[in-house]
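The other protein chains are all here in position, but one chain of the complex has been omitted.
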Amino acid sequence: MIDLFIALSPLLTVGFGGLLLMLAEALGKPANNTGMSPDGAVVVDAGAGRSEELGLLATVILFSGAASSMGVWLADPATLGVELVSPWLQVDRYSLFFSFILCISGGLCTLLGGGYLEEHKIDRGEFFTLVVFSTVGAIALGFAGDLLTVFVALETMSLGVYCMIGLRRSSPRAGEAALKYFLLGSFAAAIMMFGAALLYAATGHTDLAGIGAFVGGLGGEASGETAMVIVGMLLMLIGMAFKISAVPFHMWAPDAYEGAPTPTTSFMAAAVKTAAFAVLLRILLIAFGDPRLMSWGAGWPPVMACLSVLSMTIANVIAGRQSSVKRMLAYSSISHAGYLLMGVCAAMRLPEEASASVMFYLAGYCISTIGAFGALILCGSRGKEAVSYADLAGIGRRHPAAAAAFALFVISLAGMPPTAGFFGKLYVFRATIDAELYSLAIIGLLNSIVGAYYYMKVLVFMYMREPIPGAPIAIPMRSSMVVSALIIAAALVVAIGVLPGALLEMAAVAAAALS
Amino acid sequence: MNALRDAGIEMIPYLIAFVVGYLMPWRKEWFERFAVGSVAALSVAFVLGLWPDKAVEVAETRPEEWGHLLNLIVFLPLIAAIAVVFLPRQSPKLLKQFTMVVLGVDFLASLALLGVPMSEGWHFQYVTEWVPSLGIRYHVAIDGISVWLVLLSTLSTPIALHVSFGSIKKRTKELCFAFLMLHGAMMGAFVSLDLFLFFVFWELMLVPMILIIGIWGGVEKIKASYKFFLYTMAGSMMMLAAILYMAWVFHSIEGYWTFDYLALKRLVLPEDAAFWCFAGFALAFLIKVPMFPFHTWLPDAHVQAPTGGSIILAAVLLKLGTYGYIRFCMGMFEGPAWEASATLAGVAVAGGIFYGALCAWKQSDIKRLVAYSSVAHLGFVMLGLFSGTHAGVSGAIVQMINHGISTGALFLLVGVIYDRRHTRQIADFGGLAKVMPVYTALFVLVTMASVGVPGTNGFVGEFMVIMGTMVSDSLGRHATPAAVGASFGVILAALYMLSMVQRVFFGPLNNPKNEKLTDINSRELVAVAPLVALIFVFGLFPNILLSRMNDSVGATVRHLAEGRIAYEAHAGATTAKLRPKRGGPWEAGHPSPPQVADVAVALNAGADK
Amino acid sequence: MLPGSVVEHYLALSGAIFTLGAMGFLMRRNVLIQLMSIELMLNAVNLLLVSYNRVHAGNMTGQVFAFFVIAVAAAEAAVGLAIVLSYFRIRGTVQSDEADSLRH
Partner (left out) sequence: MTPGSALFIVSAVLCLAGAVTTVVSRSPVRAAMGLLGTILGIALLFLKLRAEFLSAIQLIVYAGAVVVLFVFVIMLLGTDAGSEPESEARSKIAPPLAGGMFLAFATALFGLLGGAIKTPTAFTVPSPDHGTIEAVGTEMFQNTLVPFELTTALLIVAVVGAIAVGRGRQGQKPNQRVIKNPQDFYVGPVMERDNVSQPEPKESV
């Protein structure tokens, strides 16, 4: 039994840490920061004005979650009596890899939040509780081996994110973003649940392995069960496509990303997407891993290929035309979903190599995108966020360190050496080519040229343009927490970019645990 | 006691990193310095801990060559670039001195490469594992071809930077960073024998170069840097696809991953695949050269770039395209390269030599004129390569070096008058010989070299290219027309260069603004002197170049012919095959299959136990 | 076949409710009604789960699943209404197509 607790320690650490955080928030000094609500009542926010210490505590909690994931990884989860929680939670190296990435991403986001919330006067402790519990949901999503757990975990993660967006209650944009994201997110969840219900109806199973076994046992001829499985799968995929914001189910993403407080945006772009890909790969390979469903004929690969091509192309084209950097990064994250889906497609022929490539890509992408948003945070201050390209003009001289960090992360997102993004892209493209999906790979490569254009635009504005004299510009903020998040992220991006061997091998081992 | 001593020895890298970090003149407080030092030590620990420990034995080590020399040449600038980030931007003098010292050391180190005769086979080879699970190795070596390009770069970069320090006063820190990074990346690209490593360095050059164009460039700098970036990116993406495809084919035949040039060179692909892979590589290199339809980025980039950037661009960066064509296109796709050479030679003559020359003639901007003359000169280089003969290829390489020297010098000299007059229009000048006699003399000299007057270096290369083209097998019946066309190109070059010189330096001094111009100063003279000296050295004693490259060129031409025969014997096949190992010095360092084919499988097997 | 005697009738009914809910979500612009449409869709899911639990009657998976769906739906409704409330306070409307300030 104690083994089991050790095996589940990433989840438990973060979960109980979250409770601890709530206690710290409630029992700490009363807020020194009161505001008046419209009807004159004094509104006291729990944990207000203490975002630095709470943020630090949340970061410690999440990083210890990452550490315990590593610990369980090294201890070999298979020996830890995990069959007790199977199939609800599959504690294997696949899920531990994801819980590691998710905890690191969450920890970086809370670090960003610690600096951001105070600077922009929304320093409220709930943010950190929400991040921590959303991360619990995300980790559980990575662990989930049963549709039931998938839903509970997915909703835990999503509800937290909806609220994190709406946290800035005075801002109409944040309210709108929260509303849009909430509506479309719940709609997607409902569609996915209907798909899951159909799968249950056809197979009588909710655990992924059981569904997979049932599908494998289906006869060749068209039967009611086959049709129900296919329709259920389609509805599930549509729901997942919403969560990973693949075109044409991406409408919510740019608005939600732009309206949300930037630390939330980075959490959405990194952790939510990573967790969604974790569960997507597991569902596709375990439940729909039957060769008949992994074919171009009737299975999921053509759907994924369409989503991938659409996501890359449309998002890249639109991203190039944005005037807001935050929105550009939102579209860029959609296009990255496209590259990742390309790797998912390749899993039809090479499950292990392709899923390893997707996992590696996700690790690099998470860190780079959080770093990019973090650098964007650092470029603004005191209610004036740096959002547009014009705000970045001359940052290379106003705040060289922020500009250098931003440049590094943007280069990583563009997939150029010596960064993590480069190896991620290389690995995904290699998997695609190995799976003989040449045209998909060529489309991807052409897209990365288009992508390079708008990433370079950031460099151009930071280093080559000057702000218009007299125009209101965003003053770079000072925050040791944001800076430390950037230092960690930059170190990781460069380390993975120069010596990717260790992480590559981890991804390969984790992917092997999936099948 | 012994254990203590060993531990002490192991601590040395960390201690050095800590001390260097601590001494960085960045912050004043001791604890900030301490933190920087600790971070430096930690990063060393990180690198040492993550580096795969399975070093590969090089097949044949030459006792007289120091294996780490190339590593030093490549990584000294790169590490220095990182160090520049931590130097204070408030003291430009320190930055300049630091950078110049690093580049000087790099140049001296590269001179040591001349210390050994460039006999058959790879020299100064160094191989180690980099990313074992993807089969990526760190494999560097030089031969008689790349040694000259390395030397050309180590010479050009300090000159370009010296010139830049004269004219650029703002943002010195970024300038030093960009130049060091660019230099290291170029060095790396010239010496890599692992396709992946080559690609990494190839991409690494991009960002510093666009920074150089975009930050310190002219009015249209941003457009020019976009253009440069997107063109290069487009080419390199296609090259990446081809590299990945070839690695995969090799894996499916041999069962292990490698990106090694020597291994992938052995692949004989079926016709379609070979053509598309060749096209992917050729596109990347021809854009970089640049050859006719893809040359449109070059005039913009040259005109907008600061003088130092133009020198680097002309002298070294373009050479990466031609070098890549020799090494990778001709080295790995002998069949398609042979088949395409007649067509491409036609393009090189008509689109490069003729069209470039005619465009140059029409220009009113001196720098633009020189840029188009580059297109014409590189047409010669490409023609020599397409000829596939010993004389043609040697001539092309000689011409590469010469173009680097003489066009670099031309850009430098154009920069000199631009700094004084802030215009480059030919019409704004006239009769400069009267006020700037030394400058005029130098300019005329360099023009002579560029035109290819006998006795200067330009003559040797062009002559050999034309000779080689004349007898070329690969061009077949197109050989003679191509050679004749190229000869006309030489005449055209004389026409446009000399008419420019005539209009700028001779005739009446009728623009009053030009009357006060000062002659070339000592800083500029120091920069241009080595180039002018080299013009004569290589013009009078071309054997310095030819003797060292002889064996390598011979091997290139020989392998090209052999590979074509293997390719034609394989015609009609639908699957790829692997040519047997040739053996001998040119395959020293060929990767061997790892103990267990797939690392993931190996690790899994370990996990199951 | 009498109505309700085979499970396909339930499938059809549940599909109809689901489709109605989804169309309501897509066609209406009142956020409250969109939320209610989502609740309809979730109810369709529940019906499907519970009815097919009578086909796969060996265990109670379907019913337990439906129980969790109800729990999730309740939590979602609470959060959703909080967001709607907050949005209404700022904008004074619950029309979702007026939420367009982000595009400009």
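Points to keep in mind about this one:
A, B and C label the chains in the order they appear, each numbered from 1.
Criterion: a residue touches a chain if its C-beta (ideal position, glycine included) is under 8 Å from a C-beta of that chain, and two chains touch if they have at least 3 such contacts.
Bear in mind that the values here come from a model prediction, so they are computed numbers and not experimental data.
If you put the hidden chain back, the residue from A:W73, A:F100, A:Y162 or A:Y389 that touches it is A:Y162.
For chain C, the residues in touch with the chain missing from this view are 1-13, 15-24, 26-33, 35-37, 39-40, 43, 46-47, 50-51, 53-55, 57, 59-61, 63-64, 66-68, 70-79, 81-86, 88-90, 93-95, 97-98, 100.
Along chain A, the points of touch with the absent chain fall at residues 15, 18-19, 22, 34-39, 41, 43, 45, 85, 88-89, 120-122, 124, 126-127, 129-130, 133-134, 136-137, 140, 146, 148-149, 152-153, 155-156, 159-160, 162-164, 166-170, 178, 222-224, 226-228, 230-231, 234-235, 381-384, 394, 397-400, 466-467, 469-473, 475-478.
Please note the rule applied: only the chains that are shown with their structure count from here on.
Shown here, the protein chains touch in a chain-like sequence that does not close on itself.
Averaging C-alpha coordinates per chain places the centre of chain A 26 Å away from that of chain C. The distance from the centre of chain B to the centre of chain C, each centre being the mean of the chain's C-alpha atoms, comes to 63 Å. Chain geometry summary: the mean Cα position of chain A and that of chain B are 40 Å apart. Annotation for chain C: no residues touch two or more other chains.
Among the residues of chain B, none is in touch with two or more other chains. In the complex of the two chains, the chain A residues touching chain C come out as 38, 147-148, 151-152, 155, 159, 162-163, 166, 169-173, 175-180, 182-183, 186-187, 189-191, 193-194, 196-198, 200-201, 204-206, 254-255, 258-259.
The touching residues of chain A, when paired with chain B in their complex, are 76, 93, 352-353, 356, 396-397, 400, 404, 407, 411, 416-418, 422-423, 426-427, 429-430, 433-434, 438, 441-442, 445-446, 448-449, 452-453, 456, 459-460, 463-465, 491, 495, 498-502, 504-505, 508-509, 511-512. Residue ranges on chain B touching chain A, taken from their complex, read 43, 46-47, 50-52, 85, 89, 130-134, 171, 173-174, 196, 199-200, 203-204, 206-207, 210-211, 214-215, 221-222, 225-226, 229-230, 233-234, 237-238, 240-241, 244-245, 247-248, 251, 599-601, 603-604, 607.
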